[in-house]
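Step one of this worksheet: look at the structure below.
Shown here: the complex without one of its protein chains, the others still in place.
Then we have subunit A:
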Amino acid sequence: MGEPVKTHCPYCALQCGMEIGPELAVRPRTDIPANASGALCQKGWTAGELLTSGERLTTPLLHGEPVEWDVALDHVAGRLAVIRAEHGPDAVAVFGGGGLTNEKAYMLGKFARVALGTSQIDYNGRFCMSSAAAASIRAFGMDRGMPFPVTDLAAADVVLLAGGNVAETMPPLVRHLEGPRLIVVDPRRSPTARLAWLHLQPAPGTDLALALGLLHLVVAENLVDEQYVAARTTGFADVRTSLAEWWPERVERITGVPVHRMRQAVRALAAAANAYVLTGRGVEQQAKGTDTVTAFVNLALALGLPGRAGSGYGCVTGQGNGQGGREHGQKADQLPGYRRIDDPAARAHVAGVWGVPPESLPGAGRSAYELLDALGGPGGPRALLVFGSNPLVSAPAAEHVAARIAALDLLVACDFVLSETAARADVVFPVTQWAEESGTMTNLEGRVLLRNRAVAPPDGVRSDLEVIAGLAARLGHRFATEPAEVFDELRRAGRGGPADYSGITYERIAEEKGVFWPCPEPGHPGTPRPFLDRFAHPDGLAMFVPVRHRPPAEEPDEDYPVHLTTGRVLAHYQSGAQTRRIAPLVQAAPEPFVELHPDLAERLEIAAGDVVRLTSRRGEARAVARISDTIRRDTVFMPFHWEGANRLTNPALDPTSRMPEFKVCAVRVERDS
């Protein structure tokens, strides 16, 4: 290997710049703003280890036995044709991932709609950013998670981060938060909360009430930016009236956050010349996540933050391509360019690019959990193709999901390691990973970045694009496999949509260190801050939407007396399929644990290191006890990077985003005897 190759980290949505080689050594780049200081976390530094892992899959597996590629592809294509002929096109389903490149996400959507003719496609991003996306579209007419460069945060006076633990999930981001006063909303005193100037610690599932209480105070203390509200928004009158019932003392009783702390937060935000309100999965992964985000957006709007240079609202997107993954058509209700699949103009445009009649495109399909829930059941899909996802670990009510998956006639997985889901598949296709292929990723800022192929893949593996094209060919369609070629097609298909990449090329990305969408023309500079002049609604205004708090779908009771909340640890990423195979990360975080408050532990006679059994209405899990006063007395915390936590979680869905309620359910906690 010669010169180092410029690429980006395989993990989170910050997409730190890194270069690889020689000798597979990873080094941070200093030309990418996200980590220009040369920062990387342990996940990033050790990312190269999976390239040489002995656990790499290098041959297709058919019922667990190694087979030739043609045998596996023929088998899958044949089975798909039979299932489709017997049960109709919607009997075949596709499950994608927010870690896939834009090219793959795009091709997966096209594959489902054109080659399979199925409406049944969704992806694990439904479990991540869908609530924030729905709220942003409602408020601003467009969802670009962070509608400003992440480096803008550093110059703010105050940043309120609701339900995010960036010190563990994307550590280099913390460097952009060193300047501002940080206000963190989290039921846990997380490593991020420990860095905060002010930590608000609400009961799980009560963030919406807290946001309403904060906004009530903004109004009651006459801190509304009336001029901004008049000039740039609609709908405030209704919101103002709806706030009368959320006076702070009532909110204190619901959330447990003292009134004087709410006041402190609101005054700091209002006094700031520049401030940001950010949301993360903590407030979003709830059965009311869309409304919770809306309440925080309303707070930001009342303070006059969004669409103003140096201030704003943003969603801290989680998965590596969580932003791009939700733009190009692997979502049940969506076509490339972040267009709606029920929009006739969008259907006509995309069908034109794909060379098929618009009426041949299916309509909207089931959302991720509803899709998994329907597998193998009456009217549900009989075959499932999984790309870049591990739903057996990452979906809620995992035991139920496992049973649904077991009821399938055919499960196909594309992966580079034998994930829990791949291990149950009838057919596994071994695919390339990150540094072995090229492609674009759109990071949390909406900056389109280029990952370059740095090393040759092991013999025997193919890219997801080749797998898709191989299956499509057997079903009578010719799909491109070269990332650059696919990207050109993606640009055409997305042209004129909200997420317009038309003017972006691989060359420009390399030269400009990333390009912000929308970028509708070759000469267009890209759009770092899309809302400065107008929001994306037809009238150019942002929209206030009144929302009401309601309790979590499941509250503690006598049988299940404790809240469970779930989240991440620094050393692992998502379902852990990658990071649990990297020795230093396993050493740093070897096993699932449950975090309990000392008072709760004392009452349950649980000591640090004990094995604890947790039971919910949906299943049980075991984990090692960690005793810590950083958590509320009424709550336990479990990371979800291992099988277990999601056997407990509640698949109650948000009515708008269809996001499951990962962040709060009720459990019983006992020492395992």
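Heads up, the rule we're going with is that contacts are C-beta pairs under 8 Å (C-beta built on N, C-alpha and C of every residue); 3 or more make two chains touch, one makes a residue touch a chain; residues count from 1.
Methods note: contacts and distances are computed from a predicted model.
**Q** So one subunit is absent here. Using its UniProt record, which name fits best from "succinate dehydrogenase", "Protein disulfide oxidoreductase", "Assimilatory nitrate reductase electron transfer subunit" or "Cytochrome c oxidase subunit 2"?
**A** "Assimilatory nitrate reductase electron transfer subunit"
**Q** Touching the absent chain in the whole complex: find that residue among A:L24, A:L195, A:V353 or A:L541.
**A** Counting the whole complex, the residue in contact with the absent chain is A:L195.
**Q** Determine which one of A:H63, A:R253 or A:R622 touches the chain that has been left out.
**A** Selected residue, touching the omitted chain: A:R253.
**Q** Specify the residue from the set A:A25, A:A85, A:A154 or A:A237 that touches the hidden chain.
**A** A:A237
**Q** Residues on subunit A that touch the omitted chain in the whole complex?
**A** 28, 37-42, 45, 167-168, 171-175, 178, 191, 195, 201, 203, 219-222, 237-238, 240-241, 244-245, 247, 249-250, 252-253, 255-261, 556, 561, 570-571, 584, 587-588, 598-600, 602-603, 629, 632-634
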